[in-house]
Structure formats: structure tokens, C-alpha cells
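Shown here: the complex without one of its protein chains, the others still in place.
As written, the chains take the letters A, B and C, and residue 1 is the first residue of each chain.
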Amino acid sequence: MVVVMTPEATDADIDAVAERVRANGGEAFVSRGTVHTIVGLVGDTERFKAIDWRQMQGVDHVIQIGKPYKMVSRDLHPETTVVKVGTVPVGRDTFTLIAGPCAVENPEQTMRAIRAAKDAGATIVRGDVYKPRTSPYSFQGLGEQGIEILQEARREFGLPVVIEVVDVSQVAHVADVADCIRVGTRNAQNFELLKEVGLANKPVMLKRGLAMTVDEWLQAAEYVAQRGNSEIILCERGIRTFEPSTRNTLDLGGMAVAQHESHLPVIVDPSHAVGKRHLVAAMARAALAAGADGVMVDVHANPEQAMVDGAQALLPEEVVALGGQLAAIAEALGRQMNR
Amino acid sequence: MVVVMTPEATDADIDAVAERVRANGGEAFVSRGTVHTIVGLVGDTERFKAIDWRQMQGVDHVIQIGKPYKMVSRDLHPETTVVKVGTVPVGRDTFTLIAGPCAVENPEQTMRAIRAAKDAGATIVRGDVYKPRTSPYSFQGLGEQGIEILQEARREFGLPVVIEVVDVSQVAHVADVADCIRVGTRNAQNFELLKEVGLANKPVMLKRGLAMTVDEWLQAAEYVAQRGNSEIILCERGIRTFEPSTRNTLDLGGMAVAQHESHLPVIVDPSHAVGKRHLVAAMARAALAAGADGVMVDVHANPEQAMVDGAQALLPEEVVALGGQLAAIAEALGRQMNR
Amino acid sequence: MVVVMTPEATDADIDAVAERVRANGGEAFVSRGTVHTIVGLVGDTERFKAIDWRQMQGVDHVIQIGKPYKMVSRDLHPETTVVKVGTVPVGRDTFTLIAGPCAVENPEQTMRAIRAAKDAGATIVRGDVYKPRTSPYSFQGLGEQGIEILQEARREFGLPVVIEVVDVSQVAHVADVADCIRVGTRNAQNFELLKEVGLANKPVMLKRGLAMTVDEWLQAAEYVAQRGNSEIILCERGIRTFEPSTRNTLDLGGMAVAQHESHLPVIVDPSHAVGKRHLVAAMARAALAAGADGVMVDVHANPEQAMVDGAQALLPEEVVALGGQLAAIAEALGRQMNR
Partner (left out) sequence: MVVVMTPEATDADIDAVAERVRANGGEAFVSRGTVHTIVGLVGDTERFKAIDWRQMQGVDHVIQIGKPYKMVSRDLHPETTVVKVGTVPVGRDTFTLIAGPCAVENPEQTMRAIRAAKDAGATIVRGDVYKPRTSPYSFQGLGEQGIEILQEARREFGLPVVIEVVDVSQVAHVADVADCIRVGTRNAQNFELLKEVGLANKPVMLKRGLAMTVDEWLQAAEYVAQRGNSEIILCERGIRTFEPSTRNTLDLGGMAVAQHESHLPVIVDPSHAVGKRHLVAAMARAALAAGADGVMVDVHANPEQAMVDGAQALLPEEVVALGGQLAAIAEALGRQMNR
């Protein structure tokens, strides 16, 4: 349940609503919009329903929507949100290429990948230092040392950086050093982590879980928004199906549904979706043509030596070629590409 | 196992191989290529392996490939096949738009849909008269009466027609009146039907089954090719996954894998894949950008009155708009669109 | 829509309803029950809805149920049906073991498998002569020669036989020689085949398709029932999921739902579900404990030489051991096992 305040509601009005929620054993999450402030109610829905909220000062109306998410829903917020990563806007009017190494392995590998990304027209850099790996025997990331390499890269190339967090304890630090915090596929329903990034003061990129419906993905985003952080970029990266010839099955239909149901920007990670280099560019082009707000791809100059996911990394020359194709398709569709 | 004959092999050489296969309890399927004739061996593989085929006159080599399909494999046939539907080539060099009514309901509905298809740049028409329906209480198609309507449409618009068959008994007749025979999703592993269309003298469009891996899809195509008909167009149309927000999950990665593994052209049916009108054009554009050789879409002027799948049919003006977008993307990618 | 006649309705009453359906462009499928005769209406549902059927003589009521199947639904037929295969009742009160070779390969292999089946307590024999194989290069069955072997086995062991059909053209002949006709997984939505077995005068075993929901499975059964044959045994045999360690994923929950929603008996084929010999007995026991009306297992004395699915066939001594375990569990649960 969500209580929508009038544009004229005062802070005291909002506090009064929140107080009543707490008095009824619930929690109130206040999200101040440019026009309306809305109060999300968590707790015993039945008990909340028994209260006539509209009698309270400053309350406009109450929403009892069927959809299990509210703040991220387009119903409440018809215009698509533009999320700024550093100074780069991610949203419907521009198409954003995000590229860089899957994992930061060492300074040289990182710089080469980011240089190629920039040459390709990427305006945001990816690069991870904490890797959630299926096997405990796989490389788990460079940690702090990797962050220093990324800081150096940011100084050199001037591009904002998105970094994944895998535990609550990392959020504050990564929020300090990155321009966007990413929650990965395997943590997409790690609700404590979602709550924590919801308190951070940086945009959040939320990947879809392997077995998450679009509805559940948007509910995960709602955990973040509920804490007050609505600077969320959704990232489709393939779902788990019976088909073994690709790593996962890229769900562009699901991407389009997420764009339709939510006001958040939605991008696509074709690298992790298909897991095979020779298919990545085709899927990136498809994502743009389907209307995605951006794509994020892995780049590695020596993929055979990559410590993580080398099989899916584009070579420097491949990402540059892809950048040109994306610009051409964007133009053909009357869209602009971030440059 | 496949025995590849030398370019110089005589009919007598080929017959001798086939005879030996039969003498060992197997069946031999002879496929005469422009350069090599190949003989597919069916039966007890272990027994065949014990024979030194290369000792026989006219035999070039024997293939023991790991892949469970052979004739449709790119290994044997590196260049992509161009299938002619009527006079329209379907293959890698051109991009083909196929459009028309999902089901033929009456002359007026059919003509309006096909007129819109032609206006949109479609060069092949779809329209079904036998409908495989999940529910026995749903409209099952007009049958012969529908074929007459399609014949009339062909005379009027001059476009070749693809029609689905749902039983062995229909194949000969549909092959007479259609330019391409389609085997649908629910019959994609109806092996007797596959064998029958393999004997027909018309191109075959083979849809992927809802739970078929790419490997199994190509094996189904092999059933057709094995009977001597290698004029096969593969059609990806969504697979069954856990995601409920679209009818099925469009698998463009699987489409690209099929193109990579097989020499057959591969098209995409976005209408049946997503099942929602407002997503169809986006998925059609994505299919083109991903490299598909064509797309096939449903058109209906009054979808709310459609007897089959109205929710996914494009309106006439929508298919025309889509045609323009497809042409623009094709041009941006340096591909040509069939006109 | 279904029109339910009163117990007193005459043949003339029934004919009048059927006539009116046809006059409105539809087809009427009459199913004469011991108490009520019901008429299934196929065609334009909206048009049927506009007619007040209850005004007609002998009509009791009209059912407009949300469920997409009617005749196989428990709503219309609260008591569970007992299907007789030969003289063997398959239903809730008894638990039936069906066993035998996956495919009939030769007389000796067949006889050994059936002897073991009988020793294990099986009361129905399986054995196929037409095999729907994913690969066109696999053994496709012995055909008529296999039927002769099964006839001989029936004379020797006195057990009824279930045989799969893979095409409309085989139905009449198999119905003559078998005690139960089976429609396999890959033909579970081959609607023309379903219609044909619906006209046969023998019980039908209908396997669930790899990607069929329980709802769709029951609609497939409805195709059979609609033609007048309601002697249907449903057979759960695993669905396709992402898990690769078993051939398919046995869905005992789906089996239980089918029993709950439909009045038809439901059995389980653990052999094809898991595809690994060492798991088959465990899954057969689980099926019984979950309430299945029977199980069907593959048996082969020399599975390493089997031409089809040897990896999942139980050895003679294994099926005998399983028979003992099943009897013990049945007794513990207060159920009887067919003997």
C-alpha cells in the first residue's frame, strides 16, 4: 500500500502519516518526488486497509495496486527516469555503451580494455574487484588493489565506473569510489544487500536473477527504492532455461516488459547472457533495436588469459566495430547514442 | 554416419554403397549435391563402423561427427543455403519480411491483412487453414475453403504463400497449392510428418518446438533433409521458460547458434514468441539486428475479432511502420531487404 | 461450452441439440455417460453463448467453466475413472505395475524382459514397435515384425499390451492388436493423432509433453475424450528443465495436480523421466508414495546392447526387487497392488 501526498503536503503532514504507520506496527518509507511525496507502508496490509488514510491532512490518495511493486512502477511515475552515472545520463533518449573488463586483473589488462571501450564510444566503464563465482576454487577478485587500478583508470580516461558489491560490508566503500554500484545476478534476491544499496548515495545497477520473473525483478528494485534510492538501472543478462548452447537465454521480451511496467531505465548485458564471443555483438545490436537504454559488454585484449569469463569478452577491435554498428542502428531508428 | 562420395563417383558407385548399407540391416539416404553426393546411413552405427567404407569405389571419406545432424550441418556445407519460396530468395544476403493473417477466417479479413503486408514490403504471405490449437474447443481452421481464399489472394497480390500442415494426409495437397509448407511448433517432433514433407517438392519452413534445444531442432530438420528435401527454412518462435509476462521467450541467441551450426536460413516469428502486439515490432527489429534472415508477423485489421491469436496481430498501419524500420536498420547494417 | 442432458433425455433430444450446434456453424461431440449424456460444443463460443440451450428438451444445464477442458475434468465427473486394459483395472483403488522392453528388438530380448516383468508383479506389458526418435539416424522400430513378437508374448504370458502409435495411419491396426494405445511425449500435441485415437475402441495412454503444463496436458486428453473415447490413462514422464543431471525432471507435483483436476487415472514413467538406471527404482517408489495409480518401467536383460534407451532399463533382477518394494509400500499405505 502506498499513500500519495498532495503537492501541498508539509513535512509535518508526512511525519504524521509515517507516525501512524509505526503506531500500527509497520514501517513507513518516504520518497520525496518533485511533485508528489509518497509513503510506502510495510507491515500488516490488512491492518493498514482498515485505516482511512484519506482523512489525514495532506494525503491525496491511497494506492492498493495489484502489482507487487509500487515505487518503481510506471503507474506512479509515467515518465521514464534518467539516471546519471557521473555526468552520463542513462535513459530512453540516449543509448549508452558500457564496456570494460569483466574483472580487474592487473593495471595493464585493465587499461587496455578501457582504452578500447573508450575508442568504441563507451561512456561508462565496467570493471569488478569482488567476483561472485559459482566455484570456490575460481579467482575471487583483487579487492582493494583492484579499486586502486580503477581509480587510476578513471583519472586517465575520465569515464565513470560501475563496480559490483557482493556483501553489505562493501557498500559504503564502493559507493565512495565508484559512480554506480552494481548488484549482481546471484545477489539479486539478497534482500539485505538490496536494502543497504538503497541507503547509498550512488546509482545502483540491478541485474536480473537467473530465475527471476520480471515481476520479481521489479520487486527487488522496490527494495532499493523503498530505502530512498530511486536511481536504479535495471540490467537484463539472460535467464536460465533448458537450452545449453548459450550460457543463458537472453530475454529481450522481458527487457521490453520491464521498460513498459517500470519507469526505470533498462539495459542489457549480452556478454553474460550468451557467454560466447562470436554471439555478443549480434545480441548487443538486437538489444538496441529492441529499444534497450544501453548495453554493457566485457572487453579483454587477451581473453585466453582472462581470469574470469574470457570466452565471452570482446577483443579491442571487436568492441570498436560494435560501437560503430550501434551508432548506425541508433541513427537509423532516430535515437541518439551517448558520446 | 555419412559416406561422402568423390565428385567423380558414378551412380553405380553410389548404388553399391547404398546396397551394402541395406545388406547390413540399415537404410541409405542419398542426397545429390552439386559437387559431392552424400549417403546418410541409418541403422546400427556400431555395425557400420566395422566396415571400411573407404575401400569402396567412389567413396571420398566417412564422417563420424559428434553432431547428431549431418546434412543440415555447416560442416558439410559451408555456404549458407538460399531457399527460394516462389521466386523469393530467403537467405543471408537478403532480409525477408513474411506477413499475413495468422488464420484465414474469411476473404475480406484475409485480403485486408495481405494488402497491408504487401504495403509493408512483405514478399511472402502467411495464412493458415489448419490450426493446431491447444484447446479442442478453439477454432480449428477453414480447411479447403481457406485454401481457395489464399489462392485468390495469390492471384490478386502476386506473392508466394506459406501454409501450415498438421497431418501427413495434408502434405501432398498443400504442396500443390502453397509455395512453402510449414511444420508448426507442436509438430516439430512429429517425425512421420517430417518424413512426409521431406518427400514433398516444395520448400519447408520448420518451426522450433517449445522445448527443443537447437541441437534437437537441427535433428528435426535432418529428418526432412534425409528424405531428399533440403529446401528448409528454420523459424525460431520462442521457447517455454518460467517467465509468464510474454507468451514464450524469444531466443535470439538460439537463432544465431542455428545459423552458425547449420547452412540453412533462419528466420524469426516474433508474434508467436511474445504474444503481445505492443512488443512484436521491437522483437522483429531485434531479430534483424541479430542477423536473422527474415521475420514472419501476424497481421489483422480487427484483431479484437480475430478467431486465433488476435492479441499478437499487428494492425495494418503497424506492419507498414515496421516495414520502414526494418528497411532502415537493414541499410544501416549494410544488408539488403527483399523488395 | 458443454451441454449436460438430464438422465431422462432421449436420443431425439440429444440429436436436436447437436443439430442446433451444427446449424450455428459448430460441431457437437456427444459423450454418453451412465447417468448423464453430455454434448461438447466446438466452434464460435460467443455465438453459442447467445443461445438459451436450457430451453431445449432434455437439457439439464450448461457449463461455462473457466477450465479449458471439460470432459476430463473432475468437476463434471467427481469419481475417479477406472480404465480397463484388457481385464486389468487401472485406477485409484489398485496400483498397477507396467513393465517390458522400451522397444521390441527381437523375440528373445522381448520374452526375457516380459518374463522379468511378470515375475516382478507387472500386470500390463509395454513394448514399442514404432519409435519416435530425436535423431533420424537412430533405430526407428521393428514395425509389423515387432507386433508379431508382441502377439506371441501375449499368448505366452497372458498379459495385456500397450503399444505406441506415431501416426494417424497406424491407429486402426494398433487398436486391433494392442490392449491400449499410447500417444508419446513428442506427439502429445499432435492433435490429428489425438483425434484419431479418440475414435478408436481401445484405451489410450497419453504421455505428457516435455513442455506441457498440466492444463495443456488435460486439454490434449480432452481432444481424445471429445471424440467419444474417455478410456484415457495419463502418464507423467518428466518435463524439460535446466537441470542436466537427469534426462528430464520428474514432476510428481504435476502428477498429483492432474489427479486432483481430472477424473482420469494418472501413472508415472520413471525410466524416461530420469534416464538413469540407478535412479529408476527410487522414482518408482516415490511415485507410488505420492499416490500415482501406477508406474511403467523399461526392462532389458542386456541393456548395454539395447537399441533404444538402454541406460535407463532395469535389469530383470532389479525390476523383481522393485516389485517387492512397491508391494510393501502399497501395503504400508493401505493400498492394494494389482496382481
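Methods note: contacts are C-beta pairs under 8 Å (C-beta built on N, C-alpha and C of every residue); 3 or more make two chains touch, one makes a residue touch a chain.
Everything numeric in this text was worked out from a predicted model, so none of it was measured.
For the omitted chain, the shown partners it touches in the full complex are A, B, C. Across C:24, C:169, C:246 or C:302, the single residue that touches the chain missing here is C:246.
For the chain missing from the display, the contacting residue among A:133, A:260, A:278 or A:335 is A:133, taking the whole complex into account.
The chain not displayed touches chain B at residues 240-242, 244. In the full complex, chain C touches the hidden chain at residues 211, 213-215, 238-239, 241-246, 249-254, 256-257, 260, 273-274, 278-279, 282-283, 285-291, 325, 328-329, 331-333. One chain is missing from the display, and on chain A it is touched by residues 1, 40-45, 68-70, 132-140, 166-169, 186-187, 189-193, 209-211, 216, 219, 222-223, 226, 240, 307.
Going forward, only the chains that are shown with their structure count from here on.
Of all chains, the one whose CA centroid is most distant from that of chain B is A.
Ranked by number of C-beta pairs in contact, the top chain pair is A-B. One finds 32 Å separating the Cα centroids of chain B and chain C. For the pair chain A and chain B, the distance between C-alpha centroids works out to 38 Å. Of all residues in chain B, those that touch two or more other chains are 211, 239.
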